[in-house]
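Would you mind keeping the following structure in view while I ask a few things?
One chain of protein is taken out of this complex; the other chains stay put.
The block that comes next holds subunit A.
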Amino acid sequence: MTTSMAVHEVRQAAAPAATGAVRRRRLPFSAWHLLLAPLSLGFALPLVWLLLSSVMSNAEINRFPPALWPHGIHLDGYRYVLGNAMFPRWFANSFIVAGTAVVSNLLLGALGGYAFARMRFAGSRLLLGLMLATMVIPFQLTMIPTFLVMKELGLIDTLGALIVPSLVTPFAVFLFRQFFLALPREIEEAAWIDGCSRLRVLFSIVMPLARPALATVAVLTFLATWNDLSWPLIAINHDTQYTLQLGLTTFQGLHHTKWSAVMAGNLITVLPVLLAFLLAQKTFIQSLTSSGLKG
């Protein structure tokens, strides 16, 4: 966890006077450490406990008062979760759903965004407005009829019911549109004159320039689909079609006393997001701030 969160450093470097350049120091280190170190550890503590309890033996975890530190690493919980339960299957399901959603949001979002940014066609403004308006519709208003639509399509209890509604979001279309609008037209115009099709221009010229937009859409789509519980809860009944979040929740209900297995399953559920976050922290933070501040 040594990767530094360097997002704001560039601009901060330009303004060193803003933070404590004139502060007198009596300690060999900044006094802020005394506040920030315990505070940040406090935030991390529940996750540390998640890791520790997942490697405890059943005897340790079911004792009162419970052990605070495992004596040696017991992988019983993991063995149970990976062997007896359906966690590998659920992991694959979550991966299929989130992966499809990411790829399809990048593709359909870019296509739609490009059309709205660069092409003129009747009704484009109205359509864009309608799409944007759908962003404010709360989920609970659409969940019952969406369930009925999926039932009509015969998708209930299949991964399809989870994939179809997340194929493309208005957010992805809009974000790509804004990004493409900010790109200079000249590069593309040269290619059109050379007779390239729109599709070819989009994929060979525009997309390679759109990396920040691609990263933002990928990160936010993955986070939203991987972490979702409410829609799988409604659309899926059979445990072979569960996602990890739904599987974990059900597993906890059924194995209330096997806490180390539950925590092992929990760790497996959060690990992909945590790893993705630690590896691509900068992208995560920028995506979230851009969606927050400007979206």
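The criterion applied here is as follows: a contact is a pair of C-beta atoms (placed from the backbone, for glycine too) under 8 Å apart; a residue touches a chain by one contact, two chains touch by 3 or more; residues count from 1.
Everything that follows uses one rule, which is that contacts and distances are computed from a predicted model.
Undergrad: Out of "Sugar ABC transporter permease", "GntR family transcriptional regulator", "NADH dehydrogenase subunit M" or "Type 1 periplasmic binding fold superfamily protein", flag the one the UniProt entry gives for the chain missing from this complex.
TA: "Sugar ABC transporter permease"
Undergrad: Since one chain has been left out of the picture, which residues of subunit A touch it in the full complex?
TA: 1-9, 11-20, 22, 29-30, 32-33, 35-37, 39-41, 43-44, 46-47, 49-50, 53, 61-62, 64-66, 68, 108-109, 111-112, 114-117, 119-122, 124-125, 127-149, 164-165, 167-170, 173-175, 178-179, 181-182, 198-199, 223, 226-230, 233-234, 245-246, 248-249, 252, 259, 262-263, 266, 269-270, 273-274, 277-278, 281, 284-285, 288-290, 292-295
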